[in-house]
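Read through the structure below, which is laid out as structure tokens, and then see the notes.
As you look at this complex, bear in mind that one protein chain is not there, while each of the others sits in place.
By letter and in written order, the chains are A, B and C; residue numbering begins at 1 in each of them.
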């Protein structure tokens, strides 16, 4: 169902995969209340994205709510306006040469990003689940998940995200404070896998009652 | 699936949307044991509602369990009696010119309304999810969620609700103590979105272990 | 889907309703690992039951796993042996003239029955959800949920249950310690409603971190 090739197959495939991801994430409570947004790269140069429209119900996406846009965010297919956070998707795609960007808004990421805001991020280490992140080959890997202050000035936020990604070239995602998770992948399937892994780890950290990973037990 | 027009399309559309909402909310555990009730405005003057019948299983609603009633609560379509809380629906529709009213009964709202009863309500601030509420444009918005004492005298409770809504013209919902959430919207879709947002925020508050929102961290 | 008549419609209807209940309770995690068992009265005098077979997977019940038995537990329809706890079903049906008996085995009832075992039961008061229990008309009702010590001597346990029900003529269910909930109803639908209400209240009590109901806040 989810394409595992290194490149997405175009608009129809992106629509089908994004719709299914919306349904699954909605059922898990990760994109309630029209929160969350998803994009996939359709063409690299010039850059074209498929991206969810603002205000759409991610659990019941209609094909026309997944828009085809160019790098000026002009809409060439679909109805409505692109996600209010489109600039963040562009920033990530450019910094990471990502093929897809997924933003979820779970209770776990909301709780955790608030609890750890003063430290600027969360260090996660020692969990086997980390091995599902692209390029990670051991549970002893230490992943840094930056927390960025939330803002309604999206252009300014996009610049901050670009800087955060430049300064942290190895991170697989970041949290917006009290706002949720952004992650990405070479394909939609990889981005979906990264969401599941990072959401799993955040739930684990909140339930453990400590953000110190298992490898840091002595600290 | 959920109509996003400013006006509901009549009884058949209301039945279809309310049935689907019942199924989804039931699967999330928000309307167990025949709890919860839903209504949609079919006509404004004179006022006609589609409303769930009392004692119906909200996860498995049959078309005849969604009644068409006039403002005296006389039943013109469907079987059984209208929800025991019909007066609350009328009170909300009149105070807010709402197009739909949804009442859920989740574990989270039950726990939270009990924990915070002595303060008369809950202040929520700093969460991006707040932006999904109608008319809210920043996460820095402070939402007040009043808690009203539960009562079996529904007419008296309806008068209290009317007063609470008059005194708090900007609230998007309220809690009945140990009883659950009422919220509304211009359309069924907007009311559904408000349920998801407020339920999300209540779960977040209970899991955080503190009802102080992120913007109030220093208090 | 669930029959609300005062009397079950016979074996085929019981099979259909019990299978659907199994699917729903399984999806909620209330009957994992072949735990739980369900019965419905097919005939009163002499007493005939439809009851799930021992070891059956309640989330994927096959018609032949719902047995028709007489009051000696002889099997007249279906395959396999009746639930190991058949005697408890007979005891409840006789003491309460119930039309259906449902036993769930959730994490919440397991945790709560252990935490409160030394007090012999749980007092629940002040919750609107209580009004869904047969005959309860106000949230101010105080429900007593007895906890009975678990035992592998089922005949002895059935006698204790009979005594508990005689001594507590108004209870709507009971817990077996570290084993789960038994409840019942005039119909399968009513028994299902009672399961959902009591499971909701137990989850609420565990999450609240206190078994004192809201009406007992000052105690």
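One rule holds for everything that comes next: contacts are C-beta pairs under 8 Å (C-beta built on N, C-alpha and C of every residue); 3 or more make two chains touch, one makes a residue touch a chain.
Remember, predicted model here, so these are calculated numbers, not experimental data.
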item: For the chain not depicted, the shown chains it touches; value: A, C
item: Candidates C:16, C:35 or C:140 - the one touching the absent chain; value: C:35
item: Option touching the unshown chain, where A:11, A:90 or A:127 are the choices; value: A:127
item: Touching residue (missing chain; options C:77, C:141 or C:177); value: C:177
item: Chain C residues that touch the omitted chain in the full complex; value: 27, 29, 32-35, 57, 59-60, 105, 107, 110-111, 114-115, 117, 150, 152, 176-180, 206
item: Positions on chain A where the hidden chain makes contact; value: 1-2, 24, 27-28, 126-129, 132, 137-139, 189, 193-194, 196-197, 199-200, 203-204, 207-208, 214, 217
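Note that in this section only the chains that are shown with their structure count from here on.
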item: Chain-level touch network, classified as line, ring, star, complete or other; value: line
item: Intercentroid distance (Cα basis), chain C paired with chain B, Å; value: 31
item: Mean-CA-position distance for chain C and chain A (Å); value: 43
item: Multi-partner residues of chain B (each touching 2 or more other chains); value: 27
